[in-house]
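Just dropping this structure here.
Up next is chain A:
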Amino acid sequence: MSTLGVLGHLSKLETQARKRKEAPPQQSGLEELKATVEALVIQRDQLKAEIKANESVQKLRSEDPDQSTGGGEELGEGADGSDGSVNSQLLQLMARHAQLTDLLHAHHLIGGYDIIKTCQGNGLCVSLATSYEGVYLERYSLEIDVAPKLRITRHDVPTFVPLARLAEQGGALQTNLRGFLGSLSRHLNGYAGRKQQLKLVKEQHKSVEVMESNAPCSILILLMTVPQVKDIAVLCKLDYTDHTHCLPEEVTIQSEDKDLLETTQWKNNCTLLKETPLHKALATLIQSGDIK
Partner candidate 1 sequence: MSLLRPLSKLPDLNAANVLLVENEEHFQQKLADVMVNEKSVIVQVRLAKSLPLPMKQEKSRPRIDLVVFIVNLMSELSLHSAEASLKHLAPGYFLGKVCFMVTNARNASVPAERMEAVRKLASALNCPLLFAEDQTPDGVTNAAERLLVILRVAAGCVPMTTALFLSNLTRCTISTEAEQQNSDYDA
Partner candidate 2 sequence: MDDLKRRLLQRIIRTMPTQMLKTTLSKWARLNIEQQESLDFTQPKFLLTDQLLALCGESGLGVKHITELEMIYIIDNPNQRLWHAYQLLEAGDDAHSVEVTNFKEQFKVHLTELIRHVSIKIKKHTDEAVWIRIAWGDRSSRPNHLKPTYVVHHLQTPYVFVTNLTSKTMPLLSQALVMATRYSSMKDANLSGRNLSAVRDLLMKQFQQVFPSKHLQPLGKKNQINSNPQIEREQDEQSETRLQIACEAFGGGTLPELQKAIYTLETKLKDNTNKIMTEREQPFRCVVTFKSTNILESLRHSAMTGIASTPVTPMLSSISQKGRNHFLITDKGPGPQRKL
């Protein structure tokens, strides 16, 4: 110690002091790093597990691309087998899910239409699904010849849908198949929606009498009763001029009691009928006691 001298002693003290100063932050830094390592390790393990799962999912998919129900089948191969069937079942479900998502994506890419080749590639068969409020309704199909030019050979679209006009409009069929299918699909969905609404009205609101309807469900005449001192009959005519829509463009109301129709309440009811689907509008009217 003495050999160091004063300066040596001082410098020693200095380093000691520095050490003392640095030591606490270092320690906390270490802990932080340790925590990071731990987190990273966990993350790595997670990723590893994910990779493993993904790999086995891929393997499953490549093994059996057309597997329809993966859930119930036992795999019993490699490491997965020892994990028990729950794990492998899960994997199979994941594989199935991934496959379906891919299919759905592909389906969206081609515009949401089911198209398949027929006649050794000389024809197409397009099938359009209709839906209303999340319920799938009828499917309609078109068979189209490709050569020499696109031509609809067969279809099961209802007659009142102006198929020929839609196909001709600006040569839609030849040049803009997607546009054509889009407008056709709007027509069909409009029809399906109106039909479904009418069906729901007939089912849910027995008190409202459907006096008249036609094949495309584009004109509806309803007979409603307004409960007052004496029941008043109200005739309501809904005109769906635009066949691609499921809401009426025109609502006319007739009644013997002219004053009733002039009230703001009934004017509001008219707009309600115009703006909401028929079965819901009627439900609201019945709830508010405007009609029976």
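The rule is short, and it goes like this: a contact is a pair of C-beta atoms (placed from the backbone, for glycine too) under 8 Å apart; a residue touches a chain by one contact, two chains touch by 3 or more; residues count from 1.
Selection criteria: all candidates are chains of the complex that A comes from, given by their letters.
On a predicted model such as this, the values are computed, not experimentally measured, just so you know.
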Quiz prompt | Complex member in contact with chain A (any copy), out of 1 or 2 | solution = 2
Quiz prompt | In the complex with candidate 2, residue positions of chain A that touch it | solution = 114, 116, 118, 125, 127, 141, 143, 154-160, 212-216, 218-219, 221, 237, 239, 241, 243
